[in-house]
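For this depiction, one protein chain was excluded, whereas all remaining protein chains were kept in their positions.
Take a look at chain A:
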Amino acid sequence: MSKRTPGDFLKSVVGRPVVVKLNSGVEYRGILTCLDGFMNIALEQTEEYINGIRVSSFGDAFVRGNNGLFAAFFGVNYFISILHSTGKVKKSIMLRQHTKECQY
């Protein structure tokens, strides 16, 4: 794989199922619609997970992302990218569940 910038990576993730984990520990799982330079994020078919338990769901959701407030975005997206590039799907049970859930 050729050299990629973080921006290229993010562009490649748009339209894919992602997990957005906030610093508070809350997770939002959904399809990444778009994002901007502040890392504001728009998601579709969003589900909110607290401690791994689904708490609620939203059709669309806007997550405010600047100022280093809450949106820590990379953790799982990074894993998703590993998942796609190596095909090692068994790497993480949680992620396997996630990919199953996200085959809409």
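A few points about this structure:
Everything below uses one rule, namely that a contact is a pair of C-beta atoms (placed from the backbone, for glycine too) under 8 Å apart; a residue touches a chain by one contact, two chains touch by 3 or more; residues count from 1.
To be clear about the criterion, contacts and distances are computed from a predicted model.
Looking at the choices "Mitochondrial inner membrane protease subunit 2", "Multifunctional methyltransferase subunit trm112", "small monomeric GTPase" or "U6 snRNA-associated Sm-like protein", the name in the UniProt record of the chain not drawn here is "U6 snRNA-associated Sm-like protein". Mapped onto chain A, contacts with the missing chain fall at residues 22, 24, 28, 33-36, 40-42, 44, 46, 57-65, 67, 69-70.
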